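I am attaching a structure below and will ask some questions about it afterwards.
Excluded from the complex is one protein chain; the other protein chains are retained at their positions.
Showing chain A:
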Amino acid sequence: MLLIGYGNPGRGDDGLGPAFAERIERAGPPGVAVLSDYQLTVEHAFDVAGADCVVFADALIGGDGAFRFTGAQSDTAADIGSHSLSPEAVLTLAATLYGARPAAHVMAISGVEFGEVKEGLSPRAQRNLDRACDFFFAWLAGYGNV
């Protein structure tokens, strides 16, 4: 399994994705490789192509709950820009270039402070991160990795 956490830790709660990745990596569940980056880029298609399952972790703007954990699929309508590559676009690249179709999920963690140039998560984002991590470890146990 591959986990990719992405976002800009210098933009407040936009750093939720890397923070999630860091938390999971520190726990070190077996069979889970962890990547952290500012954003999804085209070369992540190569990494995704080598995994049987991939989880994209990102910050969510305006979410109702603490997080959403949903399935993801390739989508040829997804556009490519270097700041805005979506999980769907990465999955489509992996399928188009490498014939790879891993199971895919998106862990979208709700944040509230994105506007300022600042480091660190808001208190609410921090709580949401905790809940997302708790859920993820439970989900991993069911998946057979813990």
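Criterion: a residue touches a chain if its C-beta (ideal position, glycine included) is under 8 Å from a C-beta of that chain, and two chains touch if they have at least 3 such contacts; residues count from 1.
In this text, contacts and distances are computed from a predicted model.
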item	value
Candidate names "Putative spermidine/putrescine transport system permease protein", "Rod shape-determining protein MreD", "Secreted protein" or "Ni/Fe hydrogenase subunit alpha"; UniProt protein name, chain not shown	"Ni/Fe hydrogenase subunit alpha"
Hidden partner chain, touching residue among A:Ala45, A:Ile109 or A:Leu140	A:Ala45
Absent-chain interface as seen on chain A, which is shown	8-11, 14, 18, 36-39, 41-43, 45-46, 76, 79-84, 92-93, 96-98, 116-118
